[in-house]
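Here is the structure we will look at.
Complex shown without one protein chain; remaining protein chains in place.
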Amino acid sequence: MPTTRRYTLTISCPDRSGIIAAVSGFIARHNGWIVEASYHTDLETQRFFMRQEIRADSLPFGLAEFHTQFSGLAGEFDMSWRISDSAQKKRAVILVSKQDHCLNDLLHRWRSGELEVEIPCVISNHEDLRGFVEWHGIPFHCVPTQGKTGQDKAAAFAEIARQFDAEHGDIMVLARFMQIVPPDLCARYAGRIINIHHSFLPSFVGAKPYHQAFQRGVKLIGATCHYVSDELDAGPIIEQDTMRIDHGDTVEDMVRYGKDIEKAVLARGLRYHVEDRVLVCGNKTVVFR
Amino acid sequence: MPTTRRYTLTISCPDRSGIIAAVSGFIARHNGWIVEASYHTDLETQRFFMRQEIRADSLPFGLAEFHTQFSGLAGEFDMSWRISDSAQKKRAVILVSKQDHCLNDLLHRWRSGELEVEIPCVISNHEDLRGFVEWHGIPFHCVPTQGKTGQDKAAAFAEIARQFDAEHGDIMVLARFMQIVPPDLCARYAGRIINIHHSFLPSFVGAKPYHQAFQRGVKLIGATCHYVSDELDAGPIIEQDTMRIDHGDTVEDMVRYGKDIEKAVLARGLRYHVEDRVLVCGNKTVVFR
Amino acid sequence: MPTTRRYTLTISCPDRSGIIAAVSGFIARHNGWIVEASYHTDLETQRFFMRQEIRADSLPFGLAEFHTQFSGLAGEFDMSWRISDSAQKKRAVILVSKQDHCLNDLLHRWRSGELEVEIPCVISNHEDLRGFVEWHGIPFHCVPTQGKTGQDKAAAFAEIARQFDAEHGDIMVLARFMQIVPPDLCARYAGRIINIHHSFLPSFVGAKPYHQAFQRGVKLIGATCHYVSDELDAGPIIEQDTMRIDHGDTVEDMVRYGKDIEKAVLARGLRYHVEDRVLVCGNKTVVFR
Partner (left out) sequence: MPTTRRYTLTISCPDRSGIIAAVSGFIARHNGWIVEASYHTDLETQRFFMRQEIRADSLPFGLAEFHTQFSGLAGEFDMSWRISDSAQKKRAVILVSKQDHCLNDLLHRWRSGELEVEIPCVISNHEDLRGFVEWHGIPFHCVPTQGKTGQDKAAAFAEIARQFDAEHGDIMVLARFMQIVPPDLCARYAGRIINIHHSFLPSFVGAKPYHQAFQRGVKLIGATCHYVSDELDAGPIIEQDTMRIDHGDTVEDMVRYGKDIEKAVLARGLRYHVEDRVLVCGNKTVVFR
């Protein structure tokens, strides 16, 4: 969690020699001070990924001029790239249902300054958590989905999307939202919707994963933070973790223990995302921790 | 790892009140000294499970007389039960292919006295590991399976079973044997064949689990020790563990790291089994660690 | 987290044969239904420890009559024992300073019903957290300690003790209270004050443990939940955990990551305590998880 303002430059491009030299040379020519640098080559796709944090005060120009100056080099190497400014916090819209352990965890990290995001609003399909959210001074919008099917459900999601856009949301966080996002929204916000699934994927896709885990008699339970894609619980995985259980644990125990993993995994995954540490590569992720 | 000889009594029966009192009362009447006691009620099946270690020198009789004395009480509660004697080590026949990390680990635990089993022989479908096994003074039998199908493969497994029986094997340990055990042997030795599968089941059943894990982009890999049943990689799970990987790890890295989890998980699972800590309950296990 | 009311009986006494039989026989004679049972013999002190959960509705009498009925047997075996009723929640008084991650975590577990305690009040030496606590409908008392020494500090702690007693507190939880409890209170509430220390004890006792860890260059950081004794950070340990760090992590990173371990370790330790799972044995604990 850097205290000085910095720019984060993330790049992916076809692999070849000289990329690091070209980029770090560019930065050095402008006296840029690199405070963190990470690289990865994906051998299957032969793509190169890099992420660099540069002290903002070391460069003689801002982001607009950076774009202009860097575009030639980016074109030469056929780069997909973006640069972000730590002074410009990302806007995370949180979606919840009734379970509030992830919401409570994220809001605490936010109000203690640990999670550097703006939270323009929380959206829920129930009223239950309004009081807690509003105590934080964050607007709470209720968009009911229960009992709805087909067109009505689509309308609810259209309303959610409308609010997300109105709030200029950067990332939609499904903090145990328990609703399946329709394919059109998955496509529209690809790489911008993060979900926490309460199993160690690909085990126990779909509903009631702790019940599935209990029936199978596994000795560890887990949670998975991933980008949402149109195939259920099959999007690129950002972060996972597991914890030990034993034969004495009921489904209720698993649900209770599991909350702790869910909170931790979602918080880490979201932090990686907002710090531009996650680069998507096909259906996988490069996570520069 | 107890240093004094003890009897281990394991029981499962329909749950009702008074079972612990009846069993511990029986042991107390004979001045038996319980050194370890564990209980579990499975709520789904309403069955009760218990395990007690009793100092052998505290009882006035041996196992034969224990059977006679205890059978009345066992019948009254409709118990499935067995009692074992720590002085009578279980006989573990180890099956391997060419990968020797689990074999090396088990043989070291055996020769250092940590794993209290007899190893009457090691059986392999290749000659590669003969020298290492024989250096330990353990007979090595080669029963080729490669290139065989149908009747020939069945004959190879029949030969393995014949050797296991001839050696009075108690437990067959598939230490990366890489062959699918035919259903008739699975049935004949139910609860007596232990396998190590190199994934966190139920994820990545079958062949090349690390390749499957790599393709899916998971952030943890795992291993599972389970009893073999006629459904591939679907038998009762005894022990599992996971470890963290990241985007920089190739399939080869996963294979290498994974060996350490495989060794640890198989060694723990086998120890639980030979110490009579594992009771099967449907397709799940109760493990009294 | 049992849903039916139950009594929890915890016992320690000199080890001998027949204890389990006597206790379970007593319970069985009154048709008591044991739902969980744990035993341990401490070999150094030759003391025996046991814990049994009994369904309240299976016994023909309440706690008062249980005391009368059981006292003869307890005397015979020279037992230290107590029995608690799940319907009678323990009263936990939480002490905090300005850091609120543990408080936020405990209050969420409390309001979601996961942590079964009463919280009669929160006491702090600062005003900062009043709003958050009072939002929960929990009284907040500020007892300043800053800038005080000697007699004035003693007076502050006397006031804290007075409030704790007035609220009929069962357990005092130092949730990052950052003050050293005076010896007379340690003695008066022995086994009733729980602290979370932000290191893996016995490493890094005292102030600024993350700074100490950073200076030493350890590769894991940890947290320890323990009963407070008159020797600083040296009381009986209830629970500990660690997490991996690396050379790239600053002290600030450690502080941030460490919060997650502190929360988890304190929440587990407190739960073990309020469920009567912790029995003190000299300067160590038996924890029947």
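Lettered A, B and C in written order, each chain numbered from 1.
Just so it is clear, a contact is a pair of C-beta atoms (placed from the backbone, for glycine too) under 8 Å apart; a residue touches a chain by one contact, two chains touch by 3 or more.
The structure presented is a predicted model; accordingly, all values stated were derived computationally and were not measured.
Within the set C:Ala21, C:Ile54, C:Val173 or C:Leu201, the residue that contacts the chain not displayed is C:Leu201. Checked against the hidden chain, the listed residues C:Gly72, C:Gly113, C:Gly150 or C:Gly217 yield one contact partner: C:Gly217. By the touch criterion stated above, the residues of chain B touching the omitted chain are 1, 36, 100-101, 104-105, 108, 112, 114, 135, 248, 252-253, 256, 259-260, 264. Those residues of chain A that touch the chain absent from the view are 17-18, 20-22, 24-25, 27-29, 31-37, 39, 41, 58. Where chain C meets the omitted chain, the residues involved are 40, 42-43, 200-204, 216-220, 222, 236-242, 246-248, 250, 281, 283-287, 289.
Methods note: only the chains that are shown with their structure count from here on.
Here the C-alpha atoms of chain A line up with those of chain C after a rotation of 180°, rounded in steps of 5. Ranking every chain by how far its Cα centroid lies from the centroid of chain A, the top place goes to B. Distance from the chain A centre to the chain C centre is 36 Å, each centre being the mean of its Cα atoms.
Work out the mean CA point of chain A and of chain B, and you get 41 Å between them.
Within chain B, not a single residue touches two or more of the remaining chains.
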